[in-house]
Structure formats: structure tokens, C-alpha cells
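All protein chains of the complex are present and in place, except for one that has been dropped.
For subunit A:
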Amino acid sequence: MKTDAVAASTPTTPSTPMRTNPVRRLLYSRGIAPYVFVLPFVLSFLIFFAYPVFSTVVMSFQEVLPGQTRFIGWDNYRHLWNDSFFTALRNNTRYTFWTLLILIPLPLVLAVFLNSKAMRWSGFFRSALFIPSLTSVVVAGTIFRLVFGQTDVAVMNMLRHAFGFETINWLAKSSTGMLVLVVLATWRYAGVNLIYFLSGLQSIPSDLYESAEIDGANKWNKFWRITVPLLKPVTIYVVTISIYGGYAMFTESFMLWSGNHSPNDIGLTMLGYIYREGIEKNELGFGSAIGLALLAFLLAVNVVQLKFFGLFKKEED
């Protein structure tokens, strides 16, 4: 064994006849082992990610039909300039905006409360808030559809009656439809973001708070001057995945309107649009073009957002 290792580590003398087993030499080579260990990842990345991405790029320049696939230049990209595309983009943008506005501050504040020693039952509330994110979107979406139904006996309409308002059809108007989507998102994802913020909070050393107390800082000052700034890395992460999640939203809308067809496309999302064009209308080429446009758009948004947060700048002080 030892001789093998020596032989392998002295490859500069190839003329010496090596009687050792070449397979063993290969297996014990230090130069190669790392490649072997990363091989499964590299392979799965190439097969299941790089190849499909490459293929999507190619397809976005094609009309994909069985037996008659042909290149059509930039036609698919030219077709992107239409109402449905912008409706989908607008819907996703509104949804992302509202989820950011609610799903960042709300879980942050809740996390601070749950992290506080004065809070009773914090373990219970932690799990209670997290449980919704374990439910399937399909089930949650169906329940929300019924809760926000258009009949007089739907839960939310009964709530309106209690305040003297009349029955409305929640899912028929753009504004109320978006409200339902955002409520569903808040219910479902507040717990996830809460966990991120909690773990961030627990990594803030408590002596910072102690010394602030000695300096006479009140609760608000401590929150605003210590907690929020030190949570910045977590916040950046949560914002990034929220933007991504906002533009990748599909199932919620699909379930609320029980299908990909909402009246006036008020629930049409980018992914819904890809699905509609690519699969429902069998225009895989056009679907690919929409997907790539979404990718480019998201990259741009994320770059702007990260720049805004100063991630590309070197740490100050």
C-alpha cells in the first residue's frame, strides 16, 4: 500500500517499470479523488440543469413541432410584446411588491417578540406560525378558494355581513383577487421567514444589548440600532428569495381559480403564461422564450436589489 502511494506521488519517473496494479494506483491517487467526489454533482448538474437550459435557449429560436421543428429566428421573442405577457408580468410584480411589503416587516417583528424572554408560550407560537408552510399549496389554495367564495355563505362574505357589507365575488376582480393571493401568501410563508429571522436574532450577541442598556438605550433604540442592522444579511437573503418566489408563483393562482384560466387573466402569472403557451397551446418554442425573458428580468431585478442593499460594496468600517 505504501509503495503504491509513493509510486503515485512520483509520476515524474514514468520510465521505471511499475509492476503495481494500475487500478489501485488510480484509486489511491490524491490528484484524482476530489474529481471523483464531485463527479456525481457535476454529472447531475450537466444532465439535469445545464442541458435543459441549453436546450431551452435553442428551442426559444425554434417552432417545436413533432417531425417539423424548424428555426424561426427571433419570432418567438417578437411575440413577447403582447397583452398577456404584460398582464402576467404586472400581476407578478404587484404580488411581489405586496408580499415584500408584508412578509418582511411582519415576520421580523414577530420574530423579535418570539425571541424575547418575556414572551410566554413562544415554542407553541413558533410551531403554530410555521405549520401553515408545511401544508400543501394545493390543499391551502382549495380551502382559500372556498373561504373567499362568491356565495352568501362563504366565510369571508359572512364576515362582511357581520360588518354590514354585502356579498362580493372576491375572485372576479383584480384588486380583491390580488388580496386573496397576498393573504394566502402571508398565511403560508410568514412562518418560514420568521424562522430565518429567528435564527438571525439568535446569532446577535447579547452583550451588545447589555452595553446598550448601560448606555441608557430604550427598547425601540435597541431594535432600530442593533437588531435591524445586524439582521441585514438575513434580510437580504429573505428579500432575494421573496423576489424570486414572487415571480415564480404559480400553484397558488392555479388553485384559487381552479385552473389556469382566471377571468380577464387577473390571476395569470409568468409561470402560468409559460404553461399556457408552452403546454396548453403546444408552442414550446414560445414558452421557452417567455422563460428566458423571465430569467433575464429576474436577474436584472435581483442585481438592482443587491446593489441597493450594498452587497457589492466592501464592508464599511
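Please note the rule applied: a residue touches a chain if its C-beta (ideal position, glycine included) is under 8 Å from a C-beta of that chain, and two chains touch if they have at least 3 such contacts; residues count from 1.
Basically, contacts and distances are computed from a predicted model.
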Checklist line | Protein name (UniProt record) of the chain left out of view, among "NADH-quinone oxidoreductase subunit B", "Sugar ABC transporter substrate-binding protein", "Cell shape-determining protein MreC" or "Carbon-phosphorus lyase complex subunit PhnJ" | finding: "Sugar ABC transporter substrate-binding protein"
Margin query: Going by the contact rule already stated, which one of A:His79, A:Arg94, A:Arg160 or A:Lys222 would touch the omitted chain in the full complex?
Written below: A:His79
Checklist line | Listed residues A:Ser29, A:Thr56, A:Ser122 or A:Thr142, member touching the removed chain | finding: A:Ser29
Note to self: For the chain not shown, which residue from A:Ser60, A:Asn157, A:Asn193 or A:Ser262 touches it across the whole complex?
What the structure shows: A:Ser262
Note to self: Across the whole complex, list the residues on subunit A that are touched by the chain not included here.
What the structure shows: 11, 26, 29, 31-32, 35-36, 39, 43, 64-69, 79, 82-84, 149-151, 172, 259-265, 276, 279-282, 284
